[in-house]
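Removed: one protein chain of the complex. Kept in place: all other protein chains.
For chain A:
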Amino acid sequence: MDFVKPTIEYAELAPLLIVLGGACLGVVVEAFLPRAVRRTVQVALATVVLLAAFATTIWVATDLAEVADGAARGLLAAEGTIVVDGPTVFLWGLVLLLSLGGVALFAERRIEGGVSAFAGQAAALPGTEAEREVSTRGWEHTEVYPLLLFAVGGMMLFPASNDLLTMFVALEVLSLPLYLLTGLARRRRLLSQEAALKYFLLGAFSSGFFLYGVALVYGFAGSMQLAAIAEAVRNDTGNQGLLLVGMGMLAVGLLFKVGAAPFQGWTPDVYQGAPTAVTAFMSAATKVAAFGALLRLFYVAFGSDRWSWQPMMWVIAILTMVVGAVVAVSQTDVKRMLAYSSVAHTGFLLTGVLGVQGAGELADGQVTSLQAVLFYLATYGVATLGAFAVVTLVRDSNGEATHFDRWAGLGRRSPWLAGAFALYLLSMAGIPLTAGFVGKWAVFTVAMSAGAWPVVLTAIASSIVAIFFYVRYIRIMFFAEPDVGPDGHPGEVASVTTPSLLTSATIAAGVLATIVIGVVPGPVLDLASRAGDFIR
């Protein structure tokens, strides 16, 4: 038997290869450079790698060949295991931009008084001599940057994977670094480690489901390739039971990653326990990557069997929105509130996902559900990253002050920062002239035209509930007096720490993007619609 050398399209895969290569280089840097210069080198390396990957993504995007009569653009790369098409490059660009913000937040040192937000040495136990020594020497974990790059590599591979095995490997490559990053907080180590344990055990559990789904769908179709599965689904060959159970289990794995009810249990705990910089990065970028994979799997592989999965998505979307919005109302912690709000947003995104229609059913010039979801991901990612970036700055003597009483009167002390947070909340609530409004409008219209009016009605109802708890925060920040303690003295109020340029630039860029996309949504919508369809 001859060995046939596989062809790899290096040019089209360049963004992915740059990120993963940069991550490996980061590990080498960690091993060979002295501690004093490591942080500078790592931050510079991560930034350069992400910028280079972003530049090559743009170059790849402008250069994609049209296929399928111009309905889609792109090609199958690496022997058909990775597909580089319009939606892929759109998601790549988005993930890379969000991770640039993530690197900036990771590198922030000024707000902790000269050290990063990560544990000096994760192996040194809290409250021991070893830990005190580490903190007096000012050591920090610079491994977080290669970990971030590995996670970004997984996030880029996830929505681009064209077979189930690649998808599973990408899922693990993006998850494993995030489990570790979650447990590395400098302050509140116990919470952080507990969050890491929960995230890891539940994440591994859900990837077990994903993998069994892979095995069953493979048993049904006899191939891991999405196109071959789609073919088998269309021709109705194979055992229908295997297909349905396998599809359900794949859905469990993916819905866990995006944090949809009833698999949302980990979201608030992990978002609260993780270092806030990590929360900002993972809440924004993981959702982008996981929704990309969800869309590709269900549109490309199971597209012709959508009557079997759409009812399930209806139920899950409704449940997710209701749980997210209702539980968020009773939250007193900013990070948990944002976590439940991200659960509600998962529901809105699923509303867009289930709005899929055949090409013949679409009105002329109407946005497809794919484009609506891509656009929503952009608006959601920007607002979430920015909102968590603001949370890193509101502090008292114990570190971040996340209890919402502490935020009282913040608007008078730091009007700019409170204004930025208010803007992010308004965008998440979907108030007109912010990015969130256009995103919501896009996903609701596609779902409506697909006849999913019960889901859209629930979505509108939960948006109204959501406005209640977002506006409550704005009221507390701008119109409430600081809390008075039981003895009549005012309690310690949180103050805003002045960050370095890194965090300020991230917040400012987020504010700018939220306003610009809200007022002139045209260019980004155009970009999402130019992305075209998935290559099948």
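Annotations
Rule of thumb we're sticking to: a residue touches a chain if its C-beta (ideal position, glycine included) is under 8 Å from a C-beta of that chain, and two chains touch if they have at least 3 such contacts; residues count from 1.
As a working rule, contacts and distances are computed from a predicted model.
One chain of the complex is hidden; its UniProt record names it "NADH-quinone oxidoreductase subunit K", one of "NADH-quinone oxidoreductase subunit K", "Amidohydrolase family protein", "ATP-binding cassette domain-containing protein" or "Probable hydrogen dehydrogenase".
Checked against the full complex, the one of A:S223, A:Q310, A:Q357 or A:T445 touching the unshown chain is A:S223. Among the residues A:G138, A:G208, A:P415 or A:P432, only A:G208 touches the chain that is left out of the figure. From the options A:F54, A:F158 or A:F200, the residue with contact to the chain not on display is A:F200.
Listed residues A:V28, A:L125, A:V329 or A:L501: the one in touch with the omitted chain is A:L125.
Touch with the hidden chain on the side of chain A covers residues 122-123, 125-126, 165, 168-169, 172, 176, 179-180, 183, 189-191, 193-198, 200-201, 204-205, 208-209, 211-212, 214-216, 218-219, 222-224, 268-269, 272-273, 330-331, 336.
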